[in-house]
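For this view, one protein chain was removed and the others were kept in their places.
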Amino acid sequence: MLEILEQVRSGALSPGAAARTLSDLPYSEIAHAVGSTMIDHHRELRTGVPEIVFGAGKTAEQIAAALRELARRSGGAIATRIDAAKAEALRAVLPEVAIHDLARIAVLGAPGPRPPAAEIAVVCAGTSDLPVAEEAALVAEFLGAPVVRIHDVGVAGVHRLLARLDAIRRAAIVIAVAGMEAALPSVLAGLVDRPLVAVPTSVGYGVSLDGLVALGAMLASCAPGITAVNIDNGVGAAVAAVRIARQVAAR
Amino acid sequence: MLEILEQVRSGALSPGAAARTLSDLPYSEIAHAVGSTMIDHHRELRTGVPEIVFGAGKTAEQIAAALRELARRSGGAIATRIDAAKAEALRAVLPEVAIHDLARIAVLGAPGPRPPAAEIAVVCAGTSDLPVAEEAALVAEFLGAPVVRIHDVGVAGVHRLLARLDAIRRAAIVIAVAGMEAALPSVLAGLVDRPLVAVPTSVGYGVSLDGLVALGAMLASCAPGITAVNIDNGVGAAVAAVRIARQVAAR
Amino acid sequence: MLEILEQVRSGALSPGAAARTLSDLPYSEIAHAVGSTMIDHHRELRTGVPEIVFGAGKTAEQIAAALRELARRSGGAIATRIDAAKAEALRAVLPEVAIHDLARIAVLGAPGPRPPAAEIAVVCAGTSDLPVAEEAALVAEFLGAPVVRIHDVGVAGVHRLLARLDAIRRAAIVIAVAGMEAALPSVLAGLVDRPLVAVPTSVGYGVSLDGLVALGAMLASCAPGITAVNIDNGVGAAVAAVRIARQVAAR
Amino acid sequence: MLEILEQVRSGALSPGAAARTLSDLPYSEIAHAVGSTMIDHHRELRTGVPEIVFGAGKTAEQIAAALRELARRSGGAIATRIDAAKAEALRAVLPEVAIHDLARIAVLGAPGPRPPAAEIAVVCAGTSDLPVAEEAALVAEFLGAPVVRIHDVGVAGVHRLLARLDAIRRAAIVIAVAGMEAALPSVLAGLVDRPLVAVPTSVGYGVSLDGLVALGAMLASCAPGITAVNIDNGVGAAVAAVRIARQVAAR
Amino acid sequence: MLEILEQVRSGALSPGAAARTLSDLPYSEIAHAVGSTMIDHHRELRTGVPEIVFGAGKTAEQIAAALRELARRSGGAIATRIDAAKAEALRAVLPEVAIHDLARIAVLGAPGPRPPAAEIAVVCAGTSDLPVAEEAALVAEFLGAPVVRIHDVGVAGVHRLLARLDAIRRAAIVIAVAGMEAALPSVLAGLVDRPLVAVPTSVGYGVSLDGLVALGAMLASCAPGITAVNIDNGVGAAVAAVRIARQVAAR
Amino acid sequence: MLEILEQVRSGALSPGAAARTLSDLPYSEIAHAVGSTMIDHHRELRTGVPEIVFGAGKTAEQIAAALRELARRSGGAIATRIDAAKAEALRAVLPEVAIHDLARIAVLGAPGPRPPAAEIAVVCAGTSDLPVAEEAALVAEFLGAPVVRIHDVGVAGVHRLLARLDAIRRAAIVIAVAGMEAALPSVLAGLVDRPLVAVPTSVGYGVSLDGLVALGAMLASCAPGITAVNIDNGVGAAVAAVRIARQVAAR
Amino acid sequence: MLEILEQVRSGALSPGAAARTLSDLPYSEIAHAVGSTMIDHHRELRTGVPEIVFGAGKTAEQIAAALRELARRSGGAIATRIDAAKAEALRAVLPEVAIHDLARIAVLGAPGPRPPAAEIAVVCAGTSDLPVAEEAALVAEFLGAPVVRIHDVGVAGVHRLLARLDAIRRAAIVIAVAGMEAALPSVLAGLVDRPLVAVPTSVGYGVSLDGLVALGAMLASCAPGITAVNIDNGVGAAVAAVRIARQVAAR
Partner (left out) sequence: MLEILEQVRSGALSPGAAARTLSDLPYSEIAHAVGSTMIDHHRELRTGVPEIVFGAGKTAEQIAAALRELARRSGGAIATRIDAAKAEALRAVLPEVAIHDLARIAVLGAPGPRPPAAEIAVVCAGTSDLPVAEEAALVAEFLGAPVVRIHDVGVAGVHRLLARLDAIRRAAIVIAVAGMEAALPSVLAGLVDRPLVAVPTSVGYGVSLDGLVALGAMLASCAPGITAVNIDNGVGAAVAAVRIARQVAAR
């Protein structure tokens, strides 16, 4: 802004033109219309995290176009919620894409260098929670954070969790993924002193209410210090954990 | 019924009178109007458990009358949900009553001999859950079952629970009382092989929804074999556990 | 543990090795990666009940692998929620499997001897509740408990229930399965003195809310002593009833 | 309308005046501002039922004024939801009022002759449901219908209900009042062929959700032909039953 | 019962045999196993209404078997919730069945003479509510009640309703079918003095919550005397209305 | 902004100072700490409507301070949700305040001239809805819009509404206030072509769910063009209507 | 009406015939049965807006017939919720129809001249909200209002919104379309003084509850003056905005 004002003083810019520029500059948004999707290339500047393509409700063509446009700028791009049918269609239109079946994630290219980040442990209660856990792990890795995966430590066999505590404590941040009664984060929060991001999953039936009870149990926990994201929101947990991991690594 | 039919054959009873008696007998209800409360003296015959006076929404006079009528028949009677104000009023009209403040329970007299019953462990997650746990324990004892109390073993410090497992395993049935995220029964069900009756409590705030999340977490548990009763329903858990405890002791 | 410590004293085991063993032993989990499923062979030791494969959300291949691994160890294995399409696929990859169509259950082999268990009555309100009732019955039988089935005794024709009371009373434990208004357990609890595990079903429409009203009615019952499991959770009811049945038979 | 048109033809009324009258006549509303309450004296003409003063949220003065205005026109008037405090205040400003404490109803004067109506049975599950049942009974009687009261026939002791079936069947219409799991109407609907109006009550706690589960159970019933009114709505049930009772008696 | 007791006195029946008969008689249920469906032939004796086959969740074969068994006894039988696919399958296995497409109803044969019944008006708010309205109308006619249909009188054009009031008032009972905001019964209840059975439909989206708001609006109505059935429950409304219509016609 | 840039060109302002000013100016907020309340004096500039003090949860002292500060600037100020107790306390500390009891509104002083606004009709279903209706009317008048009040035109007597249509149609905007089943806006929207802002009230009980059903009915209405505000939100309806009324009058 | 009464005075019309005509006239509804759909040609007279065909749940044939009947009268007709499959079927039976794929709208012909209307800004938070936004825009244009579209101004990049404020302020009315947390209307309402109609969309998952949270956030906004319509209800927002736009243009 100072630069522009200097140009006004020097007469290189008229006050009217400067007013227009000043109105625009911090808000300008270079819109690349990719099909009907707008790509927000400024987001990474403001928040440290580029746009992550949410694949649900988009066609393979829309996803491919968005991945290409994002990768063209920054080297790599990532899309989530790519189910089996969409993965097949996506491979057809974008052969160079890499698909992670379990996590339902597509990656195009490889991103440039990221800011340093501390290690994140992705801890998962049961086998059915794995797709969400792996979505979190892959997104965190895409954003440049090292990840350790710790699976099948649900509280129905609490000794399994106790046996893995050392590995968990070696990480700087913990993402805990659980469905059904979602007791895992409550038990964990009483055992470790790390930041703890809980991800409820929609695993369960009947009173599980598609994950609402799991979410409620995480937020109502008797152990203080747990924070939660939306149901099945592996991406959100990864972004939250990476925001922490970068702060930790930055100091 | 055979006895009545023999009387018909012998002419001691007319068919018409027998018809009335047969209609009445299994259904007859000796109604003692105690204020506006009807006492079901037959309930214990059918279900093994006498009427337990639910004190909420009743005046001290109504509670006193019901306790007296029930105790007159069977030696002892019990009422629940007797808060501090009602306890004071009840003592004024029924000086011989014994009040358990924490459990909000009033007992009049002592019941006669009960059927034998196996031991019940009442396990409680936190201090705030104690009133419900103690309601369960006192009702179970009133119904003749031995009770062991194990408190403050919530999952935020899971080692506390592990340290008490032997005591819990010595009982034949476990009542687990927990509010908030209510993870205790899930952890317990993975550690012991005993029948497990879970009691959600309304302890908590916000997303706890007055105990609905605790109930949901218990029913959605990843550990099979947990059964639950209504929120804060210590009485129901005690009756359910005593039904089991008598079956166990009867064989 | 004493055994290990004696080995330390005798020098047969070094303190370091003993420390590792002590950390591992009670928590050790022999993980057989069957596809992406972890099999918890220790669960039966701790809780008396082996892992029961939950078929919903698993492929036929995953189910087959889990059944084979479990049966290899203990002689028999069981999977639930095997709908018609999955049953066909499962038969293709695991020809020796036995499928119970109504109960949507698959059994492989036959389990070894089980602990003795008292008789369980599975009582069912309506025809539409039969799949859940039969799931409960077959799982209980798989776990070694004798089962008597009593069907179509919904309260819309309460005399049908009254006519079957003697059969119900001969069992030591009652599982009551009902959807819609789910009044059956309330009526039963006033007529018998047996432990009563209620299973709400998702049968119904509109205000039934997929079984939530049935569950609510069971838990809000005016008859004390009813306990409930999750909606359509025949497995959970069976495990809960078998826990009781073994306690009864063990004394 | 014909009368007015004849006056137009005869010249006794100008077309303009007739237009105004025709616009007004069927809609005219003689508004007696009683405090801030408008009295709809036409309602009884249209619907057969006069305005019944809903006492909740009104002051004793407003209730007294409304009762006086209604009674001035038709001989008698009735108000509901008059709790103990309001009853005392109402007696102070309207000494001639008659208060029914249990039903929380106030009656002023006596209504004129009513249309004939068939008998209504008010059947009540438990003692706590009595205020709502009695509200229904008194309003039905105020509207001119004979009422038989049958109390304490909840399904936890179903023989009590069976013993009273003859009395219930003698009535032409049945109002069934129940809280908690509200199984009474379902059992009744399978035993009698009468029109059945079910009233859920807010009796219960926890999962009862202030009567929502009772309402849900009534509407989700497996027994067809049950209709329901709002929770605790004794007045609504009475008006519905009287509408039926008058149709029955009118033929 | 008197007859049996006379036989005991005369020695024609032993007391033991009589005891068995007395236990059985009022409860006996002639069970015709039709596939896995039990047919309750006694229901019509007790409640005046035969079993109506609920087609949802049943196969065409099960529906056909149930219809045949019911029609064999009473001349005619009726099934509901027969969607287009099921109708085609049903016609294949039961060619003599008559299908009403809009109402999704199947009728086999014609029932014998029914008790007399007063006229029922089925009033419907919008075109989308017609399937439920026609289900109610056809079931009422099957049960022997004359029906008048009044369609498309939703409150968004209230003059349409006013224009049809005379026709509505000629009936003895009104069934009002409405979805979305379901204001029709409230307006009607202020205009007519007839018994009014309201049927909420699942027509609508978003906040309609599949008919829950329509049901709530009917039960919360400012106009007293409305009763409601479950969402989309045309059958229940018909049975309720026929119970009334027969009482009206019986006097 | 141009003015500041001219000062930069003329040297009257350094680029650095200008940068600070430009950052601040459009965002500057003159914060008058009134107790713990911040007054947003800029809001009226941006949105045309000054801050309206929400009295719930504030002490009489806080309300008085906020009213004084707002009135000092603009001549008049208004506060809502002033119940009887708070009104008394407010009069004690701010004797010159004017209280409208029914609407629970307090006004201090008189605002300066307002922009012109078209007439708003506030239409109210029942007596119990009057406080919310009057809150809307008084706030609209405070904001400078002429208001016509039309009360007691609920749909239980729809002719009352029809008789007042001409008056309603004379206004440019309609605010419709209704609780319980809230059918009034649906009927109105089919009869008039005016913008229609619906206000659900919490009047009702049981299934009314404190106004949620009324809100749902308004939003699910079969009549297009209704918009709604939060439950009991008379203020919000007034502000929305005044925004419209000023646009109408401005052209 | 005066005309008819003059005819009565002149004898040209008998009182009886006049009575019939007067009953009919204001209510008469020329019903053109188009398949099973009734077309309300009077709606536009009363409310200014013709019937808009709601395509969900209608066959292509029913939609075509309704469009033809409406267009025959007024030149043009419009239908909504025409998904891809239905669009194809509709084109087959009505080749002259114009389909807007994104908005899922079908238009037949062109409507005659409309009343003048002020400009409406349709502001949209994200790409996924576009179908609803475009439905609103096209319906508003069909009703004769000029529309400006402003897309992709969600609050996750609030500068995008600030950059478009001038364009938004040039319109007389704003429709704001947003899903997920739906913060856009709250931010907008603090920045502009225009009437603001908010449309929540079902975009989102998990706690979004199909748009209920977005709706709740709009109604609970801290910024007064927002009104809302049902979830995904672009049509309703357009009709509401056009009602305003015509009032603005009419003065």
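We just call them A, B, C, D, E, F and G in the order they show up, numbering each chain from 1.
In this text, a residue touches a chain if its C-beta (ideal position, glycine included) is under 8 Å from a C-beta of that chain, and two chains touch if they have at least 3 such contacts.
These numbers were taken from a predicted model, which means no experiment stands behind them.
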item	value
Chains shown that the absent chain touches, full complex	A, B, C, F, G
Options A:Arg46, A:Arg72 or A:Arg170, residue touching the unrepresented chain	A:Arg46
Residue of F:Pro111, F:Pro131 or F:Gly211 touching the missing chain in the full complex	F:Gly211
Selected residue (touches chain absent from view) among G:Ala17, G:Val148 or G:Leu191	G:Leu191
Options G:Leu5, G:Leu70, G:Ala182 or G:Val248, residue touching the unrepresented chain	G:Ala182
Residues of chain C (touch criterion as defined above) contacting the omitted chain	1-2, 5-6, 8-9, 11, 15-16, 18-19, 22-23
Contact footprint on chain A, counting only the chain that is left out	43, 46-49, 52, 118, 172-173, 189-197, 215, 219-220, 223-230, 233, 235-237, 239-240, 242-244, 246-251
Chain F, residues in touch with the chain not shown (by the definition above)	23-24, 26-29, 31, 36-38, 40, 42-43, 46, 56-57, 200, 202, 210-212, 215, 230-233
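In this section, only the chains that are shown with their structure count from here on.
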item	value
Topological distance between chain A and chain F, in contact steps	1
Shared chain contacts [chain F and chain G, defined touch]	A, D, E
Homomeric contact chain A-chain B: same or different residue positions, threshold half	same
Approximate Å spacing (C-alpha centroids) for the pair chain D, chain E	26
Chain centre separation in whole Å, for chain F relative to chain E (CA means)	49
Residues within chain C bordering two or more other chains	43, 46, 156-157, 162, 189-191, 206-208, 212, 215, 219-220, 223, 230, 233
Chain pairs that touch, as defined at the top of this document	A-B, A-C, A-F, A-G, B-C, B-D, B-E, C-D, C-E, D-E, D-F, D-G, E-F, E-G, F-G
